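A single protein chain has been removed from this complex, and every other one stays in its place.
Right after this comes subunit A.
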Amino acid sequence: MAWAKENGGNNKAAELNYVDRSLDGPSHNFSLMPTPSKHTQYPYVTGSSVLGIKYKDGILLASDTAGCYGSTVRYKSVERLKRIGDNTILGASGEISDFQAITNLLDELITEDWMWDDGNKLGPFEIHNYLNRVMYNRRNKFDPLWNSLVLGGIKKGKKYLGMVSMIGVHFQDNHVATGFGNHLARPIFRDEWKEDMTLEEGVKLLEKCLLVLFYRDRSAINKFQMANVTEGGITITEPFALKVNWELEAFRNPTKGAEGSW
């Protein structure tokens, strides 16, 4: 506020910075220029990572069922994996209410597609593109849907697995993850994923990564769901827990060697 002092005593006006106003306009308490919507710039109730892999017969998605309110694990039965039509599954991390809005949008889309009743059906790739358009357009309005979406599906034998981020970055891959999953699970995928895994191998790989996430991600809980999509249809498991072992050597003296810890 150096310039204010030079103004010669008009400090009060310079300090009233909580009201946005044009620099050369009169100082009112109300604003002549509406401020941009700021409550869209952070999430409230969030979900943690979602993991996805391709395997021999289709796609597997996995996530936990926690809905965190900041650092509180407030909701413990949030379903973050949803079926879309009968050949696609969607998983989301980030703001839960935005995920619900997206699910509504997609349900409308699928219903309209179904009503045509002409043998044409929206496949997972079309839905991925549609979601990308939605996310990117919201981002351009500075009002994003605060989610990272994982979409997986299979149509006419062709498997599809992709991700759309809240700013509209989108891509497809053999294995994807959101949030902390990118840091903790993807390296494991890169080492251990292989083409044409069986369902058992895929589930085992995902469970290994879910366990790592539970150990190391503070917003994860030991309650998970898995979704599986094949040509035969979609199944989403009931919530299950994994066996944890806090007696592992890595957890004894966890701060040993860390600077400034006690």
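Everything that follows uses one rule, which is that a residue touches a chain if its C-beta (ideal position, glycine included) is under 8 Å from a C-beta of that chain, and two chains touch if they have at least 3 such contacts; residues count from 1.
Here is the rule we use: contacts and distances are computed from a predicted model.
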**Q.** Undisplayed chain, where the name is taken from the UniProt record, one of "Mediator of RNA polymerase II transcription subunit 4", "Protein PAT1 homolog 1", "Sm-like protein LSM2" or "Proteasome subunit alpha type"
**A.** "Proteasome subunit alpha type"
Q | Option touching the unshown chain, where A:T35, A:S71, A:N120 or A:N253 are the choices | A | A:N120
Q) Which residue from A:K56, A:R74 or A:R133 sits in contact with the chain not drawn here? A) A:R133
Q: Over the whole complex, note the residues of subunit A touching the chain we left out.
A: 116, 118-123, 125-126, 129-130, 133
